Every structure is written in C-alpha cells, then in structure tokens.
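This report concerns only the one structure given below.
Note that this complex is displayed minus one protein chain, with the remaining chains in position.
Letters A and B mark the chains in the order given here, with residues in each chain numbered from 1 onward.
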Amino acid sequence: MISILKKRSDIILLLVFAAVVASGPVLFQPIGAGYPDLLQKFAIFGIFAIGFNILFGLTGYLSFGHAAFLGVGSYTAVWTFKLLSMNPIPALILAVIAGGLFSLLIGWVSMRRSGIYFSILTLAFAQMSYNLAYSVLTPITNGETGLQLAQSDPRVLDVAFGRDYGAVLPTPDLFGINLSGYPGYYFCGALLIVCFYISIRIFRSPFGMMLRAVKSNQNRMNYTGLNTRPYALAAFVISGMFAGLAGGLLAVTDPLAGAERMQWTASGEIVLMTILGGSGTLLGPVIGAGVIKYFENIFSAFNENILLNMFSFFPEPLQHAAAWVAGLFVGEGWHLTLGALFMIIVIFLPGGLMEGAHKIINLFRRKTDSDGPQKSADSAPAPAE
Amino acid sequence: MDVFLPQILNGLDKGAAYALIALGLTLIFGTLGVVNFAHGALFMLGAFCAVTMKALLGLEKVTLDPTQTTAWGTPLEIRVPYIETWLGDFGLLLLEYSVPVSLILAIPVMLIIGVTMERGLIRHFYHRTHAEQILVTFGLAIVLQEIVKSFFGANPIPQPAPDIVSGSADIGMLLGLDPGTIVYPMWRMVYLTFSGVVIASVFAFLQFTTFGMVVRAGMADRETVGLLGIDIDKKFTIVFGLAAVVAGIAGVMYTPILSPDYHMGMDFLVLSFVVVVVGGMGSLGGAVAAGFLLGILQSFASMNEVKTILPGIDQIIIYLVAIIILLVRPRGLMGRKGVMES
Partner (left out) sequence: MSILSVQNVNKRFGGLKALDNVNLEVEEGTVHAIIGPNGAGKSTLLNCFIGKLEPDTGSVTFANKSLLGIKPYEINQLGVSRVFQTPEIFADLSLVDNVMIPAFAKRDGAFKVNWWNTVGDEKDIRAKAMDMLQDLGLADKSSEIAGQLSRGDKRRLELAMCLVQDPQLLLLDEPTAGMARADTNNTIDLLKTISKRNITMVVIEHDMHVVFSLADKISVLAQGTVIAEDVPQNIKGNAKVQEAYLGGAHL
C-alpha cells in the first residue's frame, strides 16, 4: 500500500497543494471565501488538523485535549510579542517549543493507558488547563479578558535592534511586512505547505509505518522487538507541536489569546475536522478543516431575515416554520449543526470525505470497466491518498 | 471535628451527583461495553425535566380586573396558576413541590429517552471501535445540549426547593456543638438521602433479582454470558434505560443546588469520567466510593485555609488525584484485571 514508493505522485500532490494555497484568494472567491480572515483560518486549522492526524490517523490514539496545546501556543506567542519582539519568528518558535513540552508532559502521563482511558485523561487535562487559565493563572493568562498586547510592553529584542513602534499599539510584522490581510494569509499558507510536506515525509517513512503498526496491533509490535510507547508519545508530541504552531499563528494574525481556545468544544472541533475529511489520509484533515471553518463562517452569519428571504417562495405560515427550523441550525445554533454533522459522519461515513470521494470514483470506474472490458488491466485499486 | 465535618458534608452532595452519573456510566460500560459521552447530557435533560415541570405547573391564567388599576392607569392583571383554579390549595402545594414532583415526569421521560437512544443509536455501535463510540455519543451530547439551549436559552434557570426544606439546619447543635458551627442547607440533606436510596436500590436490584444477576455476570465476563444463550439485546436496552433514569433523576433533584443551564451536563461528565477512572473502570462500588471521595476532596480544596497555601487547588484537585491514582494504581481504586486493558 504505502511501501511502493510514490515519489513522483507525492511531488505532484505537494505541487498541486502549494498551487491551491497560492491561488487561494482567487480560487475561493466564487464561494465567498476569498477574503484574508477566513483564508487565514483555513491555513491555521489546516496545520492543526494535519498535526492531529499524525496522532489520531496513524496511531489511532484519540486525544480529546488538543485544544490545550493550541491555547498554550497562543499564550506563548503573545507573551513573546510582549517581552521580546513583534517579529513572528521567535514567537512561533517558542510557541512550537511550548506546545511540544506541554504535550510531552501530558502525553507522558496519558500514554500510560490506551483506548478510552487515554481519551478521558486527555479530556481531563485539557479541562484542567482551561480551569487554570481562567482562574489561578490569571497573572499569566489575564483570565476572562484574555491576554492582550499593550503599548508599554518591553519588547526587549525590538528595543535592542532600535525598532520603535511609536505611540500606537504595535501589530506583528515580519521584518516590516504587516501580517494582517493577505500577507498574513500567505505567511500562514507557506507554513501550511511546509507542514503538509513534513506530514508526507512522516507518512512515507519507516517511522510512519511504525505509527500505523501502533494502531494496528500493539501486542504484535511488542513481540516484534518494538517499544510501542515512545512511538505513540513521539506522535503525540509532534501533534502537540503542530497545535502549538497553529496557536501561535492565531496570535500572529490576531494578537490576543483567551482561555476559551482551550475548551473541550475546541478539542472536539479538531477531532471532527480530521474525521470529516478522513483520518489517516494526507489531504483529508486539511479539507475537513476548510469545510468546517467555511460553514462555521457562513452559518454563523445567517439571521432570521436572511432565512425568511430564503424561504420566501413558501406560503407565509410555512415560510415562518421553515425559517424557525433552519434557525435552529444557523447563527447561534451553529453548534447544533456541528454536533449533527459529527453524528452523521461517524454513522454513515467513518472514513470521511476522502472515503466518500473514493467510493464515487470507484463506482464510476466500475461503470467504465463494464463498458469496455479491455480497460480492466489498469483498474488498479484507488491510492490511499 | 468542627472544621472537617462541614467540609465533608459540603462535599457529599456534589459527590453524590458524581456518584450517580458515574454509576450509570459504569453500568453501561460494564455491560454494553460502550463509552457514553452523552451521559452528562442525560443528567442535564433530567434537570430540564424539572424546569419543564415547573413551567407547566406555573402556567397562569391572566384576567383583567377593570375595578383596579395599576400605577400606570392600566387595568390590573390578575395572574392565577391554572393548577390553583383546578385543584385549589393542593395545586399550590404541587407548584411549591415542583422539583420532587418532577420525578413523576422525569422517570418515564428519561426511560423513553434512554431506550430510544439505545435502540436507535448505541445498538449500532456495539461492534464499532471505542473511538467511534466516543465520537458519536460526543456528537449526540452536543446535539442534545444545543436543542435544550434553543428551547430554554443559555442562562441558568433557578429552581427553588420546597419551602419546608429550603432553609438550613444547624446540625452542629444536634451533635452537641455550639450553635452555628455546622449549618447545612436542608435540601442538600434531602439530596444526600435521595442519592443514598437510589444507589441502594440500584445495588439491591443488581444483587437480588435474576436480571441483576445476569447483568453482573455480563460485567464480569461478557463473552460467556453471550454464549449462554441469554437474550442479551433486550437486557442491554433495559440497562441503558435504567442508567438514563438514574442520571435523569440525579439531575432533577440537583436543580435547587445548581441552577440548570444547557452545558451543565458536559461539566459533570468530564468529572464523572475522572471518577470512573479513579474508582476503577467496571467497578460499581468503585464508582460510588470515588464519587463521594472526590466530592469531599474538592470541598476541602475549596477551603480558604487551603487555597491560601495552594492557590487554584480547588480547580484541579480532582484531576491531580486522578493522575496520581493512575500513576500508582493504573486500574483505579477497585478496578479489576482485564477490564479495558487493551
């Protein structure tokens, strides 16, 4: 399956991926997603999902606490902005390190158990981090208000290099390039491509093979001379570092960090993104992240008037009824859609959108095969990605 | 004594709620082998049965009295609950006792919800992976709480306890201590007694009925019981319904202590899972013991004396205990070998 080197197809995959990221603003324009704020979210949550997939997709360990690492990344990045420099590079490096260290700590304890124990432990840890960020760690996290930049922050490195932001609240910039708007998107997008590349390397490597073996049969691994726990822990820490990076990027594009980023709903969302796209596939999680963020954006924007207009072709009483039912799922009710989507995917399409796409492609292929039997020679099984 | 006793009492009611949820989680997990992330939502639904009951009982008939006017000069509205016009003083009594009266509503409703959940959803997940069970019940929990939110709003809705038990009792005096040393809200005592009765009934049910025997045998060795030709499917449905009722009535009776809101279920679920892990997966006794134990520990950690030494400890004590237990006793306090080892 993966053992046959698909170097050429991987290069094509990466190039196509990079091309899509680069042309994002144009490509997503027709569906109303061509503006920087949303594109940045696509890229950032794409990174988060790629990392989560290395843990869940390959090793099968279902973490319910990854939002904690996202939050830690954000807090670290904002503190770096405050103390060192508004340049995103130190902020992101430290965010990745912090995400990695924090996940090492939590993973080391949680990985002592597997299966549901593991899921519950990670959930408990994330909830604990959230509680702490809200209450006793207020000096570090600024509690409910969230951590913000101030004009009076020391920014030691900026001062040392003679960078002066004047009497305004500074924003993150990369050697003079302001990272809001499209430059911010391209910054996130470049990192997304790098992360995607790392993910391809891991998927195709002997290390990735070992991670799949963890998911497949830990007992056999042990009797094959392989120590399973460090493999699973390594995957956990890698995904924690990706989450730290994503959290850092959230702070780069919008320099404030709040505790709600660490809540269990946020952890659930990343699980949903991954399985919606297709866990264990290369592209699936990125697609899942994009779809969720896109619909979140669209659905949250709906209000009653828009709905009434949408259903205006109905007779009046029916129009109101339809608008009321639809209203449950949009705007404030976006979470209901999320929950329902969660159930539908797990029940009907556990392999996610990628599996769905393969099923459709296979169906199509079988049809053409029966039309022309001479083609059956090249009816190779669909590739894994 | 007079320092510790109040804390123990304060911890007991929360512990009782944890214990009741954890009991159901363990029952479901032990017999059906399913991890139910929607169990907290069942607790929350129970609480909203109480809210619904009060709203129904409190429906008022509005009449205008033209002979009297308000300060704004409009005719005075006279609001009379229908229940009073129908049943007189007994109606008012029902309204006052709306929380315990809600049990009449909650038991059948929760049973129906539980049975429907098992038949319609959980059943199809017996042979799927634990990860998929977690995910689908997690999705269901979100759906349930969002539906409740869309009907009842996001704000907590206070539910008063009946007047007679809404005050506090000076327990210290009963024990011969000075007045005012241990003052304990009476509803909490009611809740404790109630939980004790529910827990005892569940255990008695499992201990002394044939059905209970099969369930216990199933918890010890699922495969063998399946091989004995016992109709497991029907039993599973009943177990799930029972667990849903236990969680639901725990929620009903908890409403005077904590005003219910739509996300209370998730808050309790996470802690109840920790309780189950600490108690030992698959051990009913462990779940109950750990529930009370952690409730009391949390109460001690909330003491000002403790918080000044270890700030924030009240927020994390339960998780810390869980971590320590898992490090030194990976199977939990009363966990058995072989349960969920893989």
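The working rule: a residue touches a chain if its C-beta (ideal position, glycine included) is under 8 Å from a C-beta of that chain, and two chains touch if they have at least 3 such contacts.
Everything numeric in this text was worked out from a predicted model, so none of it was measured.
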item: For the chain not depicted, the shown chains it touches; value: A
item: Selected from A:72, A:213, A:307 or A:354 as touching the chain missing from the view; value: A:213
item: Sole contact to the chain not displayed, among A:29, A:151, A:178 or A:224; value: A:224
item: Touching residues on chain A - with respect to the absent chain; value: 1-7, 201-202, 204-210, 212-213, 215-217, 219-228, 230-231, 234
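Just so we're on the same page, only the chains that are shown with their structure count from here on.
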item: Residues of chain B touching chain A in the complex; value: 35, 121, 124, 128, 130-132, 134-136, 138-143, 146-147, 149-150, 266, 270, 273-274, 276-277, 281, 311-312, 315-316, 319, 322-323, 326-327, 330, 340, 342
item: Chain B-facing residues of chain A, complex; value: 56, 60, 62, 64, 109, 112-117, 119-121, 123-125, 127-128, 131-132, 135-137, 264-265, 268, 271, 275, 328, 332-333, 335-336, 338-343, 346-347, 350
